[in-house]
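After the structure tokens below, expect a handful of questions from me.
For this view, one protein chain was removed and the others were kept in their places.
By letter and in written order, the chains are A, B and C; residue numbering begins at 1 in each of them.
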Amino acid sequence: MSTSFSELSYADAGFAFTSFLSILGTTMVKLFGEESLAAEYLGEMRDSGGFCVILVSEEGAGSELGRTETTYAQKGENLVLNGDKYFSTNTDAAGFLLIAARSADDPSAHSVVLVPRGTKGIDIVKRWDMHGMRGSGTYQVRLRDCAVPAHHALAGNGLRILEAGLNASRTLIAATAIGVSRRIRDLSMEYAAGKQVKGARLIDNAVFASKLGQIEMLIDVMRNQCLAAAAHYDALLASENPAASLYRTGAMRPALAAKMYCGQAGWSVATIGSEMFGGLGYTNEHLITKLVRDLRYVGLVEGGGDVVRDLIFSRGDLLCLRRS
Amino acid sequence: MSTSFSELSYADAGFAFTSFLSILGTTMVKLFGEESLAAEYLGEMRDSGGFCVILVSEEGAGSELGRTETTYAQKGENLVLNGDKYFSTNTDAAGFLLIAARSADDPSAHSVVLVPRGTKGIDIVKRWDMHGMRGSGTYQVRLRDCAVPAHHALAGNGLRILEAGLNASRTLIAATAIGVSRRIRDLSMEYAAGKQVKGARLIDNAVFASKLGQIEMLIDVMRNQCLAAAAHYDALLASENPAASLYRTGAMRPALAAKMYCGQAGWSVATIGSEMFGGLGYTNEHLITKLVRDLRYVGLVEGGGDVVRDLIFSRGDLLCLRRS
Amino acid sequence: MSTSFSELSYADAGFAFTSFLSILGTTMVKLFGEESLAAEYLGEMRDSGGFCVILVSEEGAGSELGRTETTYAQKGENLVLNGDKYFSTNTDAAGFLLIAARSADDPSAHSVVLVPRGTKGIDIVKRWDMHGMRGSGTYQVRLRDCAVPAHHALAGNGLRILEAGLNASRTLIAATAIGVSRRIRDLSMEYAAGKQVKGARLIDNAVFASKLGQIEMLIDVMRNQCLAAAAHYDALLASENPAASLYRTGAMRPALAAKMYCGQAGWSVATIGSEMFGGLGYTNEHLITKLVRDLRYVGLVEGGGDVVRDLIFSRGDLLCLRRS
Partner (left out) sequence: MSTSFSELSYADAGFAFTSFLSILGTTMVKLFGEESLAAEYLGEMRDSGGFCVILVSEEGAGSELGRTETTYAQKGENLVLNGDKYFSTNTDAAGFLLIAARSADDPSAHSVVLVPRGTKGIDIVKRWDMHGMRGSGTYQVRLRDCAVPAHHALAGNGLRILEAGLNASRTLIAATAIGVSRRIRDLSMEYAAGKQVKGARLIDNAVFASKLGQIEMLIDVMRNQCLAAAAHYDALLASENPAASLYRTGAMRPALAAKMYCGQAGWSVATIGSEMFGGLGYTNEHLITKLVRDLRYVGLVEGGGDVVRDLIFSRGDLLCLRRS
């Protein structure tokens, strides 16, 4: 999957992201949802297509899951949700939403609740004017007294479920960088084959070769890291009790490292690439500008560098050294 | 001047660039133009305001001045220019243009010719849709049989005159990075004062302090390099025969180093800055996105990193080591 | 193997390198040597232990295999070798040497010849005083009329055989960086647990956490790249005709990328690490100084960054784009 995702991202990273993002939600429903819930919503998706999305980020909390202010309250047989989500990808077109919320009664209790898109009280406040990844949509969403049956809550601590689920989207976002970087490489090769510099073709210039060698190396390393993260995740999904395994594992180091590394390495490819085309590379009329805008996404979303570095530092492996 | 330019760039780098760029042309006319030419065109500018610009870059030649294909031919008492200029800043609004061209008869003879904007045969082909610096305009220009009196050619080898003149614009472009970086710093401080992260204000976070300390250091170094380049240039202008001094010196190391360094350091500030604001920093609705776009200019225009590195390497100081 | 090698490098990279380096030579003999040659020399090694080494680099040629000046000449049933090898690891203690040489009669014919250490005419000119990796020995070697039976030449173009063989040593050198980086990480954690900074333990400092998160990410990425390179190589060795497969493949991208990436990422870990221990980290009395010295090796030997970037650029994958 990681490979075909890189191919799609080669064409358009926003479209690739839109196409694959639902896997995050469907996996969460399949692993942590009641059987009947999964049957109904995943069945419909299988039969009729469509998207599902998760709504996590809030204006105040940023990337800190524990500070979610959206609440759910038990009212009779329903859960009623209230809150405001700041950035959510593709919400408008989704069939159902998975919403991170905390209990109105017990602030320490977190849950993830499945809410059909048509539920009363869901209001798309605005579509953000994003810098890049414009093949996907990013929305600000208001939830006012959205009621769903109580069994729409996934089983388990919401923070833990989200951490488990984010492994998939972190790896997907990381893999975006591979496709876009390959596109930058090919665009550079094509340009250099036709461009004269100092009396020779740019493609025969030693400095150009040095840059392309560096880019090619970075692409190889990004690819192997994403494949390793995907293999790690797939192994958990193939274990006897994938829900329990994922739940216990939480944020996986290879997925975190893939997200962080591809953010950095991809940005380095983008920086080299955007210097390749002279003044043309500074216009909106050249593809490189769009590629650079799309690539910036990888390092910024779902936890920028600081957040991910902190997650890696706080994971079990280092922690055991830390306590000793 | 460098200081007030940084202040203007703090507000808008494109506007700052537009406001100061004419100094490049006026200096060239003053130093290398006939007295009567200078009196006429600079006098009009002094009295009525307005801009002047230079037209150098061409589609095939890129930043290689020696490959200019625009020509001038002597016809009676006139010079007649023909050619196509690819990227030229603010041409549409200018009062007169300084055009780099080679002799139609002798390809090794280069000149810079003053052409009033209203001259017949100047056609603005398009205004480029630029990624940033949108407070200035960038144009593609066609010149067909533009005739001006022969004394409109500046005195001396055009390549040398251009190299001399570019010292001023390189320092100006470099100084753009100071103003924009200061704006990024202040925007970050303002944001951090109001933002909570992990139970404390972001401004009291050690990682934030570390980033801002690095940014503040880079700003100080950029400022001192630009001031040194400006002082170096001003010293030449204040010498007994500034035209001869500049002509002999050509591209000055401090100006080249300022342009290259501010491109790199400014881009590093932009990269740190754009990670500061979370998802908001990836929208076109937040100022940081505009600042990052503007800052990219410094490293890309009037010779990207490769070109300037090569110029520095090829200057006299290293060359004498090279020959020994 | 890559994993146990990283463990050994954790303790001492020079010793690890010495212990594993023979695999480069034994693989070459096994794949490209006559059956009787392999039986004799590998059999002895299996039974009695010992090392074997390759001698490639020369003072003039540097890392350019094609410029080898050491020659072999057919004299009766023998090959007679003459030349000077500049840097060769562990030669003094080796049982046999594999020597890169060109034909004295045909400068375009390259070969690799097995020469027992005891052969007359091998002179260890000096042991280099190396900056790091002092658990291995690096020698300058003179070869004067060293005669061996003609079947001691491996089959095939020597340049191609070397490129094939270097895949193994490139991956091993790369993996060194994993072990040393892990050691730097653990040393930092241990130090930070006991060190007070600004009224709190360093290990609870956010900037420290950020650095360790970055290091941990880099280790994960280096590990996955080396594992991918090793898997790639192992797959070729497990193919039906490994000699032909390797010969056809030559330098493999994952091994080149591993070598280059671990050189860069490892050096970044070393730079962060050496800043961790204050003044103590600048003394020869602290382990970090030795670790930093050892780590520098990865980026410098068997082709520095420029050479490897060029190899990656010149490989088939990019070349097909290049010709199109």
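Heads up, the rule we're going with is that contacts are C-beta pairs under 8 Å (C-beta built on N, C-alpha and C of every residue); 3 or more make two chains touch, one makes a residue touch a chain.
Remember, predicted model here, so these are calculated numbers, not experimental data.
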With the full complex in mind, choose from C:G50, C:G135, C:G156 or C:G281 the residue touching the hidden chain. C:G281
Of the residues listed, B:L42, B:I203 or B:L237, which one is in contact with the missing chain? B:I203
Mind listing the chain C residues that contact the chain we can't see here? 57, 60, 62-64, 86-87, 128-132, 138, 195-198, 207, 267, 271, 274-275, 278-279, 281-285, 289, 296-297, 299-301, 304-306
Contact footprint on chain A, counting only the chain that is left out: 205-207, 210
Of the residues in chain B, which ones touch the absent chain? 185-186, 189-190, 193, 203, 206, 209-210, 212-214, 216-218, 220-221, 224-225, 227-228, 253-254, 256-257, 260-261, 306, 308-314, 317-318, 321-322, 324
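Definition applied: only the chains that are shown with their structure count from here on.
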To lay chain A over its twin chain C by CA atoms, how big a turn is needed, in degrees to the nearest 5? 180
Please tell me the distance, in whole Å, between the geometric centres of chain A and chain C computed from their C-alpha atoms. 38
What whole-number Å value describes the gap between the mean CA coordinates of chain B and chain C? 47
Residues of chain A whose C-beta touches two or more other chains: 306
